[in-house]
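A single protein chain has been removed from this complex, and every other one stays in its place.
We just call them A and B in the order they show up, numbering each chain from 1.
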Amino acid sequence: MRKNTLLFLIAGIILLLLFPVFLPRFYVYLLSIILLYGLLATSLNIVLGYGGIFQFHHAVFYGVGAYGTALMLTKTAMPAILAFIVGPLVASALGFILGIICIRLSKLYFGMLQISLGSLVWAIVYRWYSFTGGDDGIHGIPIPEMLSSYIGAYYYTLIITAVCIFLIFKIINSPFGSALQGIRDNPVRSEMIGINVKRHQILALTIAGFFAGVAGSLFVVVDNTVFPDMLFWTLSLEILIMCLLGGWFSFMGPMLGAGVIVALRTFVSTYTVYWALVLGVLMIFVIFFLPNGILGYFEERFKKVFMGSEIKE
Amino acid sequence: MDIIYSLIPPGILSQIFVGLSRTTILFIVASGLSLILGVLRIPNVAHGSLYMIGAFTAFTVTKIFGEGQAAFWMALIIAPLFVALISLIAERGMFQFLYEREHLMLLLLTFAFSLVFGDLVKLVWGGEYKSVPVPAIFQGFVPLFGGLPFPIYNIFLLVAGPVVAVLLWLLTNKTKIGKIARAAAVDREMVGAVGINVSWVFAIVFVIGCLLAGLGGVLVAPTVSVTLGMDHNLIIEAFLIVIMGGLGNIWGAMLGALIFGITQSLGILVWPQFGIVFPYLAVVVVLLFRPTGLLKSTW
Partner (left out) sequence: MLEVVGISKSFDGFKAVNNAHLSVEKGEIVAVIGPNGAGKTTLFNLITGIIKPDSGRVLFNNEDITGLPPYKICRKHISRSFQIVNVFQRLTVFENVQISILSREKKTWNLFSPSKSFVVKETETILENVGLINKKERITAFLSHGDRKVLEIAMALGGSPEFLILDEPTAGMAPEETSHCIELIKTLSKTMGLTILFCEHDMEIVFRIANRIMVMVRGSTVIQGSCNEVRCNEAVQNAYLGGSDVCLM
């Protein structure tokens, strides 16, 4: 079993590394977008699936990370590498601040306040024409030469995404990750075994904000633009659907969900302008028939087989 | 009056009251949202879409009735009922099966509906701007605030808000269905055990809440250009108001709308570019002192 997983992983990585050799430009671009959305959805899942926190407006951190990177690249003469660090750090700081404000509230309230305050950030970005470019956003962001070709951008995205996913995996399986999952299942109980629930949740929100910011900075590399829609609340809910569709109790679920939705959007959009309608109908289908997502569905079947054999013993 | 004018110039006062008349619409929409949140615990993202559908339906109805005197009143009756019908179908067909599931699922379902509704509006009405005329009797201005002209329609709005509030209060406090709904909000199983069909109570509450969204849409139609995307900001504003006031509390929604309206119009006067920031700051301040909103959050 373990050996198989390892083989799969290696085969997958080799395939991902080889894609640019034989795939046309558009598909390499699409793959980069899928990877970074996958990272974004996985970062949301740290707090959503593993933390049980209703982070309804995750796109804000993605957008702020992207804007942070873009503004550093366009407005300052500092080395590019700094921009790729500062963007995510700003997003993470925002995650921390919003976390402190919102975490005092119960679940649903938390989500609603978060969506509202996130919209405030959107409104500021949208209105602050002189600094953020307003509704036009920023185009033609100067990217270091090594990353400016589509293949360079792809490899950069692939490496950073892989590293981040690995880190997130480590965090989920660390003692902190265990505590976080405990809090998800039962905050009262967690508090009663000596866990400072709010502080753990705030740290989780900060971490999630950081990785969302990384995804944002990746978008700057891949697309060379930023625009205010990146932190509009509809995108946040789209990320939520990615988690739901892939399975938010499975580690790779959000990545899978991101892949399906980004690919589907790309292909549907070539036929019709009514992508939202298609997405809406798809969502309704998933909510009713695949509540644990695609991966969750298969894991559940697997578990049933497993549990069955155990009971027989 | 002169004393007030010496403190606040009449021009600004007039502007504030125009702003307040808009918040009455926000209040009507938010009270529907709050009703659904209080009883069913659904943060209804599709609420904004229903408001948009209300506005577009008002456009069609006024078109059909030839933009005459009766057209607006017909719209005022037909559009909310149409929205209510849509929500009834959605509730009976979909939502009622998810009440036992996590809130997240319900939220995502409402989001799915908002996506579907948004595109359906695009399909039916197209992407152009639509305008609904101000009904004849409300056209024109009256001199108010030191003789400055004040639009009559906004006076109508300022009256409509409190009327809706009182009607809602009567509904929830004086009628049987209201009392059952309030009990169900606190303890669902208890009400079910008494032999009341909770499921239908929820449906009625849901439909009434959505009807208010439609009503808000009709009322706003003559004051703005009716267009796609008018739902997007509204739903966030309604969320803010409900959070400030306390979930499920109608007077809370009114208070929240007032605070929202005042901080926004004052904010825009003080700092035109970022005036919209002030209501958000108000929310943060309110929640720092009262984490569950200004008024008692559940009935």
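Following the convention adopted for this analysis, contacts are C-beta pairs under 8 Å (C-beta built on N, C-alpha and C of every residue); 3 or more make two chains touch, one makes a residue touch a chain.
Everything numeric in this text was worked out from a predicted model, so none of it was measured.
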Omitted chain - touching chains that are shown: A
Chain not shown: contacting residue from A:L158, A:I171 or A:A208: A:I171
Absent-chain contact - pick from A:K75, A:R189 or A:R301: A:R189
Full-complex contact with the absent chain, from A:Q181, A:T225 or A:T266: A:Q181
Contact set of chain A toward the excluded chain (per top definition): 167, 170-171, 173-179, 181-182, 184-186, 188-197, 200, 203, 207, 249, 307
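Criterion: only the chains that are shown with their structure count from here on.
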Separation of mean Cα positions, chain B and chain A [Å, integer]: 32
Chain B residues touching chain A - in the complex, by the definition given at the top: 37, 41, 43, 45, 94, 97-98, 101, 103-105, 107-109, 111-116, 118-120, 122-123, 232-233, 236, 239-240, 242-243, 247, 273-274, 276-277, 280, 283-284, 287-288, 291-292
Complex interface listing, chain A residues touching chain B: 54, 56, 101, 104-109, 111-113, 115-117, 119-120, 123-124, 127-128, 232-234, 237, 240-241, 244, 273-274, 276-277, 279-281, 283-284, 287-288, 291
